[in-house]
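With one protein chain held back, the other chains of the complex are shown just where they sit.
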Amino acid sequence: MATNWKAKLHEIIYEADTPEGKLFDVILLILILASILLVMLESVSEFASKYGTFLYVSEWLITILFTIEYFARIVSIKKPSKYIFSFYGIIDLISTIPMYLSFFFVGTQSLIAFRALRLMRIFRVLKLGRYIGESNNIMRALNASKIKIGVFIMFILILCTILGSIMYLVESEQDSGFTSIPRSIYWAIVTLTTVGYGDIAPYTALGQFIASIIMILGYGIIAVPTGIVTAEMATLDKVDLNTQSCPNCAAEKHRNDAEYCYNCGESLHPEETD
Amino acid sequence: MATNWKAKLHEIIYEADTPEGKLFDVILLILILASILLVMLESVSEFASKYGTFLYVSEWLITILFTIEYFARIVSIKKPSKYIFSFYGIIDLISTIPMYLSFFFVGTQSLIAFRALRLMRIFRVLKLGRYIGESNNIMRALNASKIKIGVFIMFILILCTILGSIMYLVESEQDSGFTSIPRSIYWAIVTLTTVGYGDIAPYTALGQFIASIIMILGYGIIAVPTGIVTAEMATLDKVDLNTQSCPNCAAEKHRNDAEYCYNCGESLHPEETD
Amino acid sequence: MATNWKAKLHEIIYEADTPEGKLFDVILLILILASILLVMLESVSEFASKYGTFLYVSEWLITILFTIEYFARIVSIKKPSKYIFSFYGIIDLISTIPMYLSFFFVGTQSLIAFRALRLMRIFRVLKLGRYIGESNNIMRALNASKIKIGVFIMFILILCTILGSIMYLVESEQDSGFTSIPRSIYWAIVTLTTVGYGDIAPYTALGQFIASIIMILGYGIIAVPTGIVTAEMATLDKVDLNTQSCPNCAAEKHRNDAEYCYNCGESLHPEETD
Partner (left out) sequence: MATNWKAKLHEIIYEADTPEGKLFDVILLILILASILLVMLESVSEFASKYGTFLYVSEWLITILFTIEYFARIVSIKKPSKYIFSFYGIIDLISTIPMYLSFFFVGTQSLIAFRALRLMRIFRVLKLGRYIGESNNIMRALNASKIKIGVFIMFILILCTILGSIMYLVESEQDSGFTSIPRSIYWAIVTLTTVGYGDIAPYTALGQFIASIIMILGYGIIAVPTGIVTAEMATLDKVDLNTQSCPNCAAEKHRNDAEYCYNCGESLHPEETD
């Protein structure tokens, strides 16, 4: 009987195919959005002073609801540790615990801003909908070009370290904000990515010359990640080639639905043909 | 007789194939551009003080012409409600009414800036011209990748909410502008999109470190919408060529739907022609 | 005899195939670069006060050389008006005349900065070299997508006018720089193109919200010109298809080197085959 009740709860909380599961997901999503709105309003001083009590009570209400949800998730799953130490489990804990800690420690309440992390659950919930296919396509393209993008980011970071160090040598005498190498590297990243805050900006002619080179570099190499992802996406739209190698001649890059090797005519799935 | 007159008016106002219709569209376009120029000049204090009377009279003149046009559109259409509650109908109303309201309420005159919305009618009018095909091609690519772009924007917004909340925790103690979570989210959007005003900029080492991550993220994921639209456009533009070789002259790279060899004129599908 | 001398001069100045023509182009390029360097140094106050006399004499020397070149170009061409009113002819005139005008009018000397326009002659001169093919390829892609890019820019301008007008309504009360509609439109362009100076930045919550929308818009629609050019370039690298229509069946988009219609097998060049 108890198991039956747990199974029902599990179905509602963890599955999304049943009407109850969908309803639960929708209510959860609304609660998450409401909780984030509350945290936002709380941080705006005019709202905090005007509607302080209302915000405080609402935040406690939502915290209690989230706490109930947290324990319901633990109770209804077979291996609670699997949920507790999962990515979403940790986020769920982080987004409820600061309110309780605020009884004992001063200032921990501001940590409730971590509740914004729960927004990521949207991706989970929307897996229900039609977005899944589309989103997966982008994800697959990003996934396929993971290593290329990694190499690219490493290249950017090394470039910014070198350029930032050089700019520190050039500009540190001036009063233009290049007060240390880490700050100069931060400036190099701000410049290369074409963000350009202007809180730190070169003043000497040589500094502005180097900065110009960095900008043109950044303007040009933005083509690299774009090229990587675009090429990958264009490939995904075509026929997929896999890296399975032929048991007879070791040729690679067969069509995904290939039954025979394009190179030697050998069957690629010997056990299936027999 | 009255119907005849209405039909003629309808033809002039709503259709663009007749010489009168084209003339009406061109005059309307010029009036719209003139009205926007007036509103712009009015907002520049030097002009407003110098040519105040001229601008005021001109604005009333154009408002009266727009009012006549508005009623002509209502009169000449069979179902006036269809126009009145249409997108363009509402814009047309909004861009004339503030002038009349300025008799009764102070300050409503500045709402006349909404007249800029009438500029959108340009797209309608230019449908006449050769731009239609080109513009439609872009529209089709954007339309085809609508959902992907939607998922992408949602992803950006969630990312900015999370990153903004974290930055609020890190920087709110400092005097660097992160005064509330919504403002921090605004900053995260400014940074991720590589706009970088610099009105709000991180000051602590940790804040600058997180900011660097956001910038590199923004610099990298701009590749995603670009990849989506490019892949879509490449698909729309392509006429596929195949490598089937001609049975007569062995020429390759025919159009996929080719029936005859482009090089020797031989039928590419002998069995089908017989 | 005089004609012979003129023909020789024409060959040196206007043609680039002979050794003398190449030498002339290289010397001209060096002179142009030197003249621009002079103008630059002149504008830097430290240099102007230190080396004033040297810069003044050098500028006159180069101006005299350019004047000689200008008259040599007029003399050696058959129809002088063709050169005088050509694009390069007008630039050549503009880049020499301010120095002479400085005798009569005060301040015209600064107009010599227009000399930078002569830099465009580099493109002409480098046509000699290997860059021609590459540069032409980019030019062809830009040319092919001319109309699409035009529609796109018009769309951007209309969008910025509308958004700038709305921002003027929202922010003009504040002291955040939105002092007039044209200035607000300027800000909208600064924001949409992700430049983001920060000299004008929204202050109200609503203004920052609208600004966020503009930024995400700008971040997203940068994909459009990129998509256009990329798709065009990808097409150029492939086999060219032309829009010649078959004399027999009117089918279009044949291969550029096609001799026969792919659709009906009819010869595409009847006169050539006979």
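For reference, chains read A, B and C in written order, and residue numbers begin at 1 within each chain.
The rule is short, and it goes like this: contacts are C-beta pairs under 8 Å (C-beta built on N, C-alpha and C of every residue); 3 or more make two chains touch, one makes a residue touch a chain.
Just so you know, these numbers come straight off a predicted model, no measurement behind them.
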item: Touching residue (missing chain; options C:V26, C:I64 or C:M120); value: C:M120
item: Identified contact with the non-displayed chain, of C:V39, C:I62, C:M99 or C:V151; value: C:V39
item: Full-complex contact with the absent chain, from B:P182, B:G198 or B:P225; value: B:G198
item: Missing-partner contacts on chain A, residue numbers; value: 147-148, 150-152, 154, 158, 161-162, 164-166, 168-169, 172, 179-182, 185, 191, 194-198, 201, 205, 208-209, 211-212, 215-216, 218-220, 222-224, 226-228, 230-232, 234-235, 238-239, 241, 253-255, 257-267
item: Residues in chain B touching the chain absent from view; value: 194-198, 226, 230, 240, 242-245, 256
item: Residues in chain C touching the chain absent from view; value: 36, 39-40, 43-45, 110-111, 113-117, 119-120, 122, 130-131, 134-135, 137-138, 141-142, 149, 152-153, 156-157, 182-183, 186, 189-190, 192-199, 218, 222, 225-230, 232-234, 237
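Basically, only the chains that are shown with their structure count from here on.
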item: By count of C-beta pairs in contact, the leading pair of chains; value: B-C
item: Interchain centroid distance [CA atoms averaged], chain B/chain C, Å; value: 26
item: Separation of mean Cα positions, chain C and chain A [Å, integer]; value: 41
item: For chain A, residues that touch 2 or more chains besides their own; value: 194-198, 226, 230
